[in-house]
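The other protein chains are all here in position, but one chain of the complex has been omitted.
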Amino acid sequence: MIFQTPILALLLVSLLASLVAVWSGWFGLRVLARWNLASGSRAQLQMERLTELVSTLFRFVMLAELVALLLFVFNADRMASLFVGAMCAVGTLNVNPYGFPALYAKIAVFFAAAVWLMLDRADRMGRDFPLTRVKYVALVGIAPLVLLSAGLELTYFLNLRTDVITSCCSKLFTPVNPNLAAELSGLSPGAALWLLGGSGAAVVLAGAGALIRRRGAQGFALAGAVLFGVAIAAIISVVSSYIYEHPNHHCPFCILKPEYGYYGYALYGPLFAGTALALSAGVLQGFARVPSLTGVLPALIRRQIWLSLGAFALFGVAVIWAIVRSQLILFG
Amino acid sequence: MTPFLRRQRALADYTLAALARRRGKNLALVVIFSVIVFVVASAMLFSAALQREADLVLAEAPELIVQQLVLGRQDLIAETEIAKLTAIRGVTAAKGRLWGYFYDRISGANYTVMVPDDPAMMPEPGTVAVGEGIPRARGFTFAQAPLFLSRWPGELQKFAVARTFDSDSALVSSDLVLMAESDFRRFFEVPPGVYTDIAVSIRNPREIATIVEKATRAMPAARFVTRDDIARTYQKLFSWREGLLVALAGAAILAFAIFAAEKASGLSAEEAREIGVLKAIGWDSSDVIAMKLWEGALIAIGAFLIGTVAAYLHVFGTGAALFAPVLKGWSVIYPDFRLAPQIDGMQLTALFLITVVPYVAATLVPIWRAASADPDQIMR
Partner (left out) sequence: MISLQSVSKLYNEGRPNEVQALRDIDLEIAPRAVTVFKGPSGSGKTTLLSIVGCMARPSTGRVFVDGQMVSGLPEKFLTEQRRTTFGFVFQRFNLIRGLSVLENVMLPAVPLGPDHAALRRRALDRLEQLGLGAKADMKVEYLSGGETQRAAIARALINDARILIADEPTANLDTELTHRFLEIVAALRDEGRTVIMTSHDPRIWEADMVNAVIEMQDGRISGAFA
């Protein structure tokens, strides 16, 4: 264990998130058993008021978790100098086998919570709280994920040993190693850019389709999820190289460093926001026919699609700008 | 402005008016909260600044230091070893260094005595250059006072002070005494042909590992300390001390969170009536919660700014007068210096999470409880 303020702050946020997850999961079970909007009883009224508390707590915790996700990566990068062999966040996260799973769990919590908050929002637009059951089934599912994420993070920090020799990004993200990271870095730049362009076009088509036909946001969500995966692969394979101006540097974390003008945030911020909005638009589409939501939900979905497309467009601009201003020439 | 923003603005307006009306209660909250932020922020800023000082010093240190080990302890190293090191490919230079500690019984302080590498820094025989801490420790009253060093009772050696270093990197140099090589060997009775250790310069930092490996084979009895090792040790030490202080402050944060929760749940009759009125005239629970969150946010942000700015002034203005003994380490000669102001986003983020998040978390449930008042209770 390394005793450091950022680590303490991260653990604190995880602890709070876990408390909220456990309590609201338990409350969710109670809602599923006893929710009856037709009843004018005090118990039902109290339960309705408690849903307000759950929503407030969840929003607060997720905001804190979002900041914590940034801090987690930033801190990993900063701590690299503590570990032999680590040059950036990759080395720090590789110090023990829990680092990357903790990061992935945090990202999963981010997407799950974003979708849940949108579900919550839609539910509160309908006069009969039509999605309450769905929402709390989802919450009961998310609670273990939050706990898992907190557990992984705690295990990771407890097992940070500075005497471990870890590997730096230049070892992980090289085509010669037989692992996924290496395969992603080995993806040829041309193919990666074509894939990125293709899935970007698919997102635009699916989005335009959903906006025009006023349905089919699920397809848009799927396209957004694919774009997310392809975009990460493309960042590793080619975009990062342009930013580093070095054909063999493929790290998806070093671009977050000040040396590279924090360029990574311009890439990841819109990418994550766009994906989260696309996913929630897709999920909400499933409820567009609920009678009390038919008047309001389609407008919300359309707005999410527009915002999502806007975020993806920002991501696209960031990618193109990275390529254009780079001194590195990979083609021609 | 969208209705959402206009609503937030109207809520904030109302909150400001409400805060102004209950100045006493909120002032107490802000003051206590600021003090806590101040303590945590001072610890963080100070240890980060120390860390940076150490990095600055280390930036000029040699990439690799070779020490001779005898019985597991460091011993003097023979000049002949230098040739073994320069023979390794990738080594730019290897130089013997002479340095040691001297306990000054007069001031009760430990000095670091060194022969400088840099010929420009080398004092004339019979003179020394000293760090700024030494004239202070010895209570020199005039600038040209000579330095007398006594190795055992009754013995006294006189050195003229050629120059005193200023405080640029005072943390490491304040207790420093630079001597000419001949003076050093005579003063400490070090025979010729041996050194304290050997400093090795290496052109490409990526080759350090390989060079250490080769050198270990050539000199099995030696110990090799790289600059990165030292930097790591420093960083661990500083961040550990900072963490310890923050964890101690954690108890204070917890106490404050309980205090804040208590304040938030123990609504005065006046305040409870006010919320009742708001609910009766058409505010929803979520409106009351939003209003109360504005209140919490204004208090938290106010206290955060006050505490952070005060900590900044404390650390970079007064050299962290309050914490220096804990964070710098225990030494008779405290460096007297100003830290270079420096602050970054990560520190602020961590500080924000560790102080504001517990406060908000502690007040959320009481806020919700207050907001869940029955709207018709005002009529009963």
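Think of it as A and B in the order they're written, each chain with its own count starting at 1.
The rule we apply is simple: a contact is a pair of C-beta atoms (placed from the backbone, for glycine too) under 8 Å apart; a residue touches a chain by one contact, two chains touch by 3 or more.
Since the structure is predicted, the reported quantities are computational estimates derived from the model, not experimental observations.
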| task | Looking beyond the chains shown, say which of B:P3, B:G72 or B:P191 touches the absent one. | result | B:P3
| request: Could you tell me which of B:Y14, B:F102 or B:F140 touches the chain that is not displayed? | output: B:Y14
| message | On chain B, where is the contact patch with the chain that was removed from view? | response | 1-11, 14, 17, 21, 270, 273-274, 276-287, 374-376, 378-380
| note | Listed in rising order, the chain A residues that touch the chain left out are 37-38, 40-42, 45, 48-49, 52, 124, 127-129
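Here is the rule we use: only the chains that are shown with their structure count from here on.
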| message | Counting only Cα atoms for the centres, state how far chain A is from chain B in Å. | response | 34
| message | With touch defined as at the start, can you tell me which chain A residues reach chain B in the complex? | response | 2-10, 12-13, 16, 49, 52-53, 56-57, 60, 64, 67-68, 70-71, 74-75, 78, 81-82, 84, 162
| field | Touch list for chain B against partner chain A, complex | value | 40, 43-44, 228, 231-232, 235-236, 239-240, 242-244, 246-247, 250, 285-286, 289, 345-347, 349-354, 357-358, 360-361, 364-365, 368, 371-372
